[in-house]
Structure formats: C-alpha cells, structure tokens
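These notes are about the structure you will find just below.
One chain of protein is taken out of this complex; the other chains stay put.
Right after this comes subunit A.
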Amino acid sequence: MTDVEETLKRIQSHKGVIGTMVVNAEGIPIRTTLDNSTTVQYAGLLHHLTMKAKSTVRDIDPQNDLTFLRIRSKKHEIMVAPDKEYLLIVIQNPCE
C-alpha cells in the first residue's frame, strides 16, 4: 500500500507535473490534487475517452488491451493509465 502512495507522491512532485487524480470505474474521482470543478471535468471526459479507446483496441483484437493513453496538446500532456477498476490521470507540462 505504502509503495503506491509513495509512487504517487513522487509523481506529483516530479518536474512539470501539474496534477494527478485517481478515478474509479464509474468516472467518479477518488483522489485528486486539483480543485473540484477541474477534477470533475477531467474525470468525466477522460473516462469516456478511455472507454472508447479501450473498446477500439479490443474490437480490433480481443486479446489485446489498452495499457496507456497519452494526449499531447499545445499547453501540456495528459496521460491516462487504465487499470481494471481505476484510472490514473496525470497532467504534465513536458519541458521543452
């Protein structure tokens, strides 16, 4: 348990990371370092997107599965790591 906590702490304190959040299978945020409204927005939208991406990958080959999703935009990068029951979302500003 503490390993995961530590890992999350490290991720949060890493260079360029704006925020992290953990979302459960229904799209409800469980843990977040951002403010409420932003969190809810991110959680809802990314949950749908992840479901869609997962569905796409699996439709093509059911033995395959989604491991990671990265959305790079002008301002920052959103990374989503899906798990069986949870989603881990990290927003980072990659230093360029």
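Throughout what follows, a residue touches a chain if its C-beta (ideal position, glycine included) is under 8 Å from a C-beta of that chain, and two chains touch if they have at least 3 such contacts; residues count from 1.
Basically, contacts and distances are computed from a predicted model.
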Answering from "Dynein axonemal intermediate chain 1", "GATOR1 complex protein NPRL2 isoform X2", "Gamma-secretase subunit APH1-like" or "Ribosomal protein/NADH dehydrogenase domain-containing protein": the UniProt protein name of the missing subunit is "Dynein axonemal intermediate chain 1"
Going by the contact rule already stated, which one of A:V4, A:I28, A:L45 or A:I71 would touch the omitted chain in the full complex? A:V4
Could you list which residues of subunit A touch the chain missing from the display? 1, 3-5, 7-8, 10-11, 14-17, 22, 30, 55, 58-59, 62-63, 67-68, 70, 77, 79, 81-88, 90, 92, 94-96
